[in-house]
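Missing here is one protein chain; the remaining ones are kept as they sit in the complex.
Coming up: chain A.
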Amino acid sequence: MRLLHGWLSVPAASVVGMTRSHAIEAEGLVKHFGDTVAVDGVSFVVPEGSVLGLLGPNGAGKTTTVRMMTTLTRPTAGTGRVAGHDILTDPAAVRRSMGLTGQAATVDELLTGRENLRLIGSLYGLDPAYVRRASDELLERFSLTDAGDRTAKTYSGGMRRRLDLAVSLIATPPVLFLDEPTTGLDPRSRVELWEVLRELVADGTTLLLTTQYLEEADQLSDNIVVIDRGMVIAEGTPLQLKDQSGAAALVVTVSYSGDLQTAEALLRPHVREVHVDVGARQLTAPSEGLAHMTRVAGILDESGIVLDDIGLKRPSLDDVFLHLTGHRAEQEPDAGVEDDPTDPVDHADHVDQTAGGRAR
């Protein structure tokens, strides 16, 4: 395992203990800003070499959680460990073991790409010759070789993000925190950045990334922790979360809207209920599995109805999120808890306790 290589080894105690496989652990993190509770008891673990997606709306407490884990902000209560080092008692060791890419690309605009890398490399105390070599490799890897000697001011948003990430990697930290790494990027740059992140993980880096994009969490994460109003409301693999949010649906799309009624009549005896969407020429019914779908397909086929499509639709993470947080609006407001001051989003209240894998 990679953490055990080289200089940045984890303490011997954690090698034998259970913590060995956890590159990041948060234990009941709480952060108050005055009377405002930004984070209200967040715990999670990130196994070494895996990716945790911290998913939540604006102001849910994602950034504050990352700031606590990266020693930038001191928790009001709770603690955490990064690569086995306690964030409260050994922040210096935490800083040596991790890289952070903040929400805004914090590259120095007046410095060239190469100078940005060199600055951070020298602050890490890395050997100058190593920094030169690593800079070339990183610029190459992030498709910035041609731009390496231009000031970052001339970079596009995507290039700045990539440089920011490259800078975070100059000391090859085993643990990487990325706070909304693709916010503000166009779809193409986003997909490119995902590629780079996948490579890093393939190389054994442990990743914690925050995102508002469900798709991103779904694409990149091994595990997802959904937080809202400073609390973990669900966690699990993307698949588990999708399963929790309800059964899959059987969706039939007919080619001609004239066939809709016939199809509905044919379907009705075989499903519990059926919903007709005339505009989309779609029939939706609760799924009863693959065999059931094949049977239905056979029946429709025999009747001569032409289909555009038939399939099972799993709930997307968007559905999951709606399911997890959507109930809140129907509940009584939970007085006494205020919103994150930086958050323009109006939070409704109470969280569905049954929704999450480990609801709080």
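One rule holds in what follows: a contact is a pair of C-beta atoms (placed from the backbone, for glycine too) under 8 Å apart; a residue touches a chain by one contact, two chains touch by 3 or more; residues count from 1.
Operating definition for what follows: contacts and distances are computed from a predicted model.
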Report the protein name recorded by UniProt for the chain absent from the figure; options are "sn-glycerol-3-phosphate import ATP-binding protein UgpC", "Transport permease protein", "ABC transporter" or "Biotin carboxyl carrier protein of acetyl-CoA carboxylase".
"Transport permease protein"
Sort through A:72, A:88, A:274 or A:307 and give me the one touching the missing partner chain.
A:72
Which of A:24, A:144 or A:171 touches the chain that is not shown?
A:171
Quick one: which of A:111, A:249 or A:310 touches the chain that's been left out?
A:111
So one chain is hidden, and I want to know which residue out of A:30, A:119, A:276 or A:307 touches that hidden chain in the complete assembly.
A:119
In the complete complex, which positions of chain A touch the hidden chain?
2, 5-8, 33, 49, 70-74, 92, 95-96, 98-100, 102-104, 106, 108, 110-111, 115, 119-120, 122-127, 130, 134, 151, 167, 171-172, 174, 202-205
